[in-house]
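The complex appears here minus one protein chain, its other protein chains still in place.
Right after this comes chain A.
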Amino acid sequence: MGCKCCKKNKNSEELTDVERAIEIVINNFHCYAVKGRKEGLTPGELKDLVGQRLPHLAKGAVCLDEKIECLGDADEAKLQFGEYWDIMGDAAKGCRGQKK
């Protein structure tokens, strides 16, 4: 996949870890939102993203796949950034659970 997730901003060295983290999450969204209108991810694209980019966290958040399946038709539905962010939140909660 010819994606440029790791491309660096001119001023990325000045960014804090949190800012860099947010940037990475955003870049991943745009990396995978390639079908049709690019402002949204299809559930299929999201599933690929979770499988390929979250190999460890996806294990912690058991119901991630089921949640994605509930989001609509794998190739038709378009998920906005907010919905993608919610799924990332579930993954984050999974990783908080693992830490205990």
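The working rule: contacts are C-beta pairs under 8 Å (C-beta built on N, C-alpha and C of every residue); 3 or more make two chains touch, one makes a residue touch a chain; residues count from 1.
Please note the rule applied: contacts and distances are computed from a predicted model.
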item	value
Among "RNA polymerase II subunit A C-terminal domain phosphatase SSU72", "Protein S100-A16-like", "DNA-directed RNA polymerases I and III subunit RPAC1" or "RING/U-box", UniProt-listed name of the chain not shown	"Protein S100-A16-like"
Chain A residues touching the omitted chain (full complex)	1, 5-6, 11, 14-30, 38-39, 52-57, 81-82, 85-86, 88-89, 91-93, 95-96, 99-100
